[in-house]
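Then we have subunit A:
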Amino acid sequence: GSDKGSGDSGGSSGGVDNVTVGVIPIIDVAPIYLGQSKGFFKTRNIELKMEAGQGGAAIVPGVVSNQFQFGFSNLTSLMIAQTKNVPIKAVAAGVSTTGVQGKDFGAVVVKGASPIKTAKDLAGKKISVNTLKNIGDTVTRESVRVAGGDPSKIEFVEMPFPNMPAALDKGDIDAAWVVEPQLSTIKAAGGREVASTFVDTDPKLTIAAYFTSQKLLADKPDLVKRFTEAMNESLTYADAHPDEVRQILSTYTKIDDKARAQVVLPKWPTEINKASVQKLAELGTTDGIFASAPDLDKLLP
Partner candidate 1 sequence: MLEVKGLRKVYSSGNREVEALRDLTFTVDNGDLVCLVGPSGCGKTTLLRCISGLLTPTGGSVKVNGNAVTGPPPGMAVVFQEYGRSLFPWASVWDNVELPLKQKKVPKARRTQLVEEALDAVGLTGTGKAYPWQLSGGMQQRVAIARAVAYEPETLLMDEPFAAVDAQTRADLEDLVRSLWQRLKVTVLFVTHDIDEAVYLGRRVVMLSSSPTVVQDELVVDLPAERDQLHTRADPKFVALRTRVYEQIQLAKKGAAVQK
Partner candidate 2 sequence: MVVLKRILFVVGLPAVLFAGWFFLSEGSESFYSPPLRTILTAFGDTWKPDRLLADVVPSLLRLFAGFLLASLIGIALGVAIGLNRNLRAVMEPVLEFFRAIPPPVLVPVIMLFAGIGDGMKVIVIVFGCVWPVLLNTVEGVRAVDSVVLDTARAYGLTGPARLTRVILPSASPRIAAGLRQALSIAIILMVISEMFASSNGLGFTIVQFQRSFAIPEMWSGIILLGLLGFALSLLFRLAERRALRWYEGLRAAQRRAG
């Protein structure tokens, strides 16, 4: 690989930095779109451009090779990367749990008629997650553990979130670990929430973060600082203006109007809750997701 192909993104012209951010087009990244439209980045001389990727597979290499200057990813993925010595560093908080049982933006749900009543009943069942060996199975196991069940017997299967409603409906899976908007979809179709997994893990759990490459951090510390500031302002603004968040969703997602009004929005604190990340790290290590314990000092700002 080389850095030749980086083109003009990442370059600066007339004091303005052109910055490309790799994001997943879901509700979680609403603040950055909102911040862009509010001009929080422009005032800091950052010309922002969002590129949508389907997940870490595309975003992390993009950031490492400086095709993207920043990226959005969940913390488990970032910690996995850290244990493999991928040269990246988190620079701003991404998204956090609401911390409210039964009113979070991600949960384990079952069919209305399912015999599964509580998280404890999930032991030994077939549960879908969007990515195996990632944050989904970690937090689901923790929910079961907290409820007094045996998490080691859960059978996880992998499928994209959008497919979960149908799979649950058909009985291919016993339960699904989903996030919005599918969470609302399933609930509207009579599904029942049995565990607010993020809350069970830590009521202040930071789930995802924005990150950059070590190289950019070393070469352009000023740009990174400005990005973090703008990001934080965006997060704060988004947290305070849920209606505007619901509005901005229509620009980069295709969630229909009704669902947009109903979905549970996450929290967007500006601080990465280190303790919660530490817990995620320990749980992951126990479950064997990480080869070695992640070094959070190296990863987190």
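Operating definition for what follows: a residue touches a chain if its C-beta (ideal position, glycine included) is under 8 Å from a C-beta of that chain, and two chains touch if they have at least 3 such contacts; residues count from 1.
Per the selection procedure, all candidates are chains of the complex that A comes from, given by their letters.
Only a predicted model underlies this, so the values are computations on that prediction, with no experimental measurement involved.
*Asks:* Out of 1 or 2, which chain touches subunit A when the complex is considered as a whole?
*Replies:* 2
*Asks:* Could you please specify the touching residues of subunit A with respect to candidate 2 in the complex?
*Replies:* 1, 55-57, 60-61, 64-65, 77, 80-81, 84-87, 128, 131-134, 156-160, 162-163, 166-167, 170, 172-173, 289
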